[in-house]
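What follows is a set of notes on a single structure, which appears directly below.
Note that one protein chain is taken out, while the other chains of the complex remain in position.
Now for chain A:
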Amino acid sequence: MRETATSGASKSQKKPRWALDFGSTRFKSDNACSVSLPSPPGYNPSAVQVHAESSKENDSSHLIIKKSWDLALGPIKQVPMNLFLMYMAGNSISIFPIMMVGMLIIRPFKSLFTMQQAFKVIEGNQVIGQKFVYLIGNILNIALALYKCHSMGLLPTHSSDWLAFVEPQQRIEYLGGGISFT
């Protein structure tokens, strides 16, 4: 109760001077009243004031930072979800798992390419770190998708995948012959 009162007081301080505040007198008197009362031991009104002061000062930028961290952490938050989806999709190659894997792999790439755009509206000194986290998150997703592709056998990681490109061996010697003619 006391805190709200003090915050109310601080709010009133900010108000323009020409505004009429009818409740303020009572409030003021209340306030004066309260001032007259001795503060409880260990209570330091200035400390509250300072804290409230600073939070008030960064409120909008705090929101922006919070929002931008949400954005930056978004890809990482998707990881467990993707893991679950991948588990559910199974390793068989059919239309739905393929679509899922396709989405899994395309989405992080897309967001990587549109990273600048996504962070355009966001300013602040933490933007580098956010971008870094965002990048890591997307790369993690790509890695997951690639792992999925690998376990589905879609990646050309085996020697058999390159068999079609193996050139036939050049012939060095030429042989002819058979059973002697008579």
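Here, a contact is a pair of C-beta atoms (placed from the backbone, for glycine too) under 8 Å apart; a residue touches a chain by one contact, two chains touch by 3 or more; residues count from 1.
Rule of thumb we're sticking to: contacts and distances are computed from a predicted model.
Visitor: From the list "ER membrane protein complex subunit 1", "EIPR1-like beta-propeller domain-containing protein", "Serine-threonine kinase receptor-associated protein" or "dolichyl-diphosphooligosaccharide--protein glycotransferase", give the UniProt name belonging to the chain omitted from this structure.
Guide: Per the UniProt record, the undisplayed chain of the complex is "ER membrane protein complex subunit 1".
Visitor: Among A:41, A:80 or A:176, which one is in touch with the chain left out?
Guide: Checking each option in A:41, A:80 or A:176, the one touching the absent chain turns out to be A:176.
Visitor: Of A:37, A:81 or A:163, which one is in contact with the hidden chain?
Guide: Spelled out, the listed residue whose C-beta touches the missing chain is A:163.
Visitor: Using the document's contact rule, name the residues of chain A that touch the chain not shown here.
Guide: 153, 158-161, 163-164, 166-182
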